[in-house]
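Just one protein chain is left out here, and the rest sit where they should.
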Amino acid sequence: MVKYLLSLCVSIIVIGCSEKNANDTTTTNDVVTLTYWPAPNPQEVQLANVIVKDWNRLHPTIQVKMQPIPVSQSTEEVLLAAIAGRTTPDVCSNIWPGALAEFTRLGGLVDVDRFSDFDSAITSRTPNDLVESLRDPNGHFYQMPWKTNPVMMFYNKRLFEVSGVPNVPRTYSEFFASAKKITRDIDGDGQTDVWMGERDIRPIWWQRWFDYYCFYIAASNGKTFFVNGEPNLDQAASSKVLEFFRTCYSENFFPHTFFQGGDLFLLERKATNFAGPWQIATLQTMAPNLRYGVAPIPVPDNHQGPVYTYGDYKNIAIFSTTKHPKEAWEFVKFLVQAKYDLMLLEIANQIPIRSDLLSNPLFADYFKKNPMMIEFAQQAVYTRSVDAAPDLKEIFDAISQEYEASAVYGRKSPIEATQSAQKRIKVIVDWNK
Amino acid sequence: MKQIIKYSLLILGAVIFAYPFLWMFAASLKPEIEIGGFSLWSSNFSFKNYEQVFARIPIARAFFNSVLVSSITTLSVVVFGSMIGYALARLNFRGRNALYYLILFTMMIPFQITLIPQYVLMVKLGITDSYLALIAPTMISTLGIVMFRQFFMSIPQALIDAARIDGCSDFKIIFAVIWPLSRPVVITVAILSFMASWNEVLWPIIVVRERTLMTLPQIVTLFTIGGQAEALLGLQLAAATLLALPIIIAYSFFQRYFIDSMVSSGVKG
Partner (left out) sequence: MKKYKVKYDRSAYLLVLPYIIFFLMFVAYPLVFSLVLVFHRWDIVTPMQWVGLKNFERLINDPLFFKSIINTLTFLLIHIPLQITVALGFALLLNSKIKFRPVFRTIYFLPVVVSGVVVTILWQQLYSFDSGLLNKLLMVFGIPRIPWIVSPEMAMPSVAIMATWKNVGIYIIMFLVGLQNISAELYESSNMDGASRVQQFFSITLPLLNPTIVVVLVLSTIGGFSLFIEPYVLTGGGPMQSTLSAVLYIYNQAFYFNHMGYAATLGFIFAIVIFAVIMIQKKAVEMDPTV
């Protein structure tokens, strides 16, 4: 009996020992180890490697271990599971503000305004009007603003030229007019080979940032889904956007399929692409000969005023599982130094959130060499993020379903879909109250 | 004439079931632009897609994880299964029938109902992101117990009595006397549990988020649907081939056992 129980214990211990918890923050010989999760794309991993190497050289007693966020369908899903399982890292630099409210509600994050130098750290870098919008409803701050990626329209200059379209479309009608010329069957086999645009039509909630949501912000002159904490969808703007995409699909300007074989924009099989400046990094490495430009997101024909868009903000947060909040905070401040902001531009083509971006001489040389990035930096002023609602993922999921039914498959009128979306947002918010 | 129709149908069936795999293997060696064709041959065959897969995901580590997890699970299912099966078949104890009915009842519970609470249990025990979480819920298979029990009932009592008189413990009886006589059922249960564990995706996706602990099917799944394959079909097919190959090789050696086990599990289960 004893022997048997012992062997059972031994086998469990053996299994138990072989498990490796990479997120463990261990202190050995007075060396503090921090785990840092950057976004898993190659550019940001490269940047993280540089920063972590510098940090570890300068701080022999506080060593940082870099590990890209585990792949999954979305970062938010991974972080949520990590909070539940208490396997979060000390620091993560890919926090979508839309998920923040949920993470803080779960007590997953450290309030960074507890550190005495928080005010100076944030105000020295972040534009003043933005700072307040980052405050949690409970009054505290849980994030260090890091970067923003305004979503704009990339267009393939060659495809526009060969189709005889001289100007980049600014409005929906202009977009359709260009699309009629550009969408074509080139080899004459009866199938379209070049499209005006293409979007991932699978019902993945965050894909809507790059079609419905950025167009909605543009069409509504910078509105989001909530007003004063209450759901308030701009019905007119939403309907117009759905109508726009509905036309794109029904007129076959956008294909109804999802493609394999790589990105259609890189293959020059679609003329436009709605993306953030990170697309430039991909284009440079994967298609260096492709001639392209960027333009604001198209807007309804009678649009007045500047064109707003979705700014895909990604911020830095410290998780409450950390045993070394002070050290983690030091690392966060280290991450947002001007010299690494320059590297963020150079390596990843992403826009650091800095008030002095276009005035600081440190960045001047970069923008001179990369004039296209000036357009993104200028657009960054006219961006909106997402609302600080705990249920935002679910709301985007509901929107995604309405978008699919109305725009992609044309089974619901844009007005119907908008009303249904508004109703569903209310249900979600009420349920989760 | 009838024979010709018969054989053409049989061969058509063989093509339908086998050609996609051959095509997948060939396509994984082709450059991306050639993949769309039916041909199984290209003059541009190379291992570039595989090199990319190895560069982008820790697939070798995932292979190791899968082998480890599946082996421990299989061993555990066979060892515990035969212990419990033996007790139910050959020993007399209070509550034996009740226990057997309990096991039969457990077999009928759909996993949909226990999935979320089991995940919660892993969280409460603090063992998400560990091998233990991958292994523990499948360490015992009720189907395995039932199959062992069935088989052990047919073993002559005289053999067991003889071993008892020699002073053998129950453990010795199970593993030294009964096992050698029970090769078919041991192999069947082992193959079933190894395959189930090797091909499982849902549970690993739920309890493991840490890359270095991911199993092979899990990492291939996330590689395909997450952005890392960049919608490049060649890479996806190469990853899929790496996932399929070990089991196809095992199958080609032990096909009889595979077929018999899978079919018997269906009939009995």
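Note that the chains are named A and B in the order they appear, and that numbering of residues resets to 1 at the start of each chain.
By definition in this document, contacts are C-beta pairs under 8 Å (C-beta built on N, C-alpha and C of every residue); 3 or more make two chains touch, one makes a residue touch a chain.
Note that the structure is a prediction, hence the values are computed from the model and not measured.
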Candidate in contact with the missing chain, chosen from B:I140, B:V189 or B:L213: B:I140
Contact residue for the chain not shown (choose from A:G222, A:G261, A:G293 or A:P325): A:G261
Sole contact to the chain not displayed, among B:L68, B:M83 or B:L181: B:M83
Interface with the undisplayed chain - residues on subunit A: 1, 4, 8, 77, 80-81, 83-84, 102, 105-108, 191, 201-205, 255-261, 391, 393-394, 397, 401, 404-405, 408-409, 411, 431
Positions on subunit B where the hidden chain makes contact: 6-7, 9-10, 13-14, 16-18, 20-21, 23-24, 27, 35-36, 38, 80, 83-84, 86-88, 91-94, 96, 99, 102-103, 106, 109-121, 123, 136-137, 139-140, 145, 169-170, 195, 198-199, 201-202, 206, 217, 220-221, 224-225, 233, 236-237, 239-241, 243-244, 247-248, 251, 255, 258-259, 262-263, 266-267, 269
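Methods note: only the chains that are shown with their structure count from here on.
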Centre distance in Å when subunit A and subunit B are each reduced to the mean of their C-alpha atoms: 38
Subunit B residues within the subunit A interface of the complex: 32-33, 35-36, 57, 68, 72, 122-123, 126-132, 135, 171, 206, 209-214, 222-223, 225-228, 230-233, 236
Interface residues, subunit A side, partner subunit B - complex: 4, 12, 15-16, 18-23, 40-41, 67-68, 70-73, 78, 81-82, 84-87, 259-263
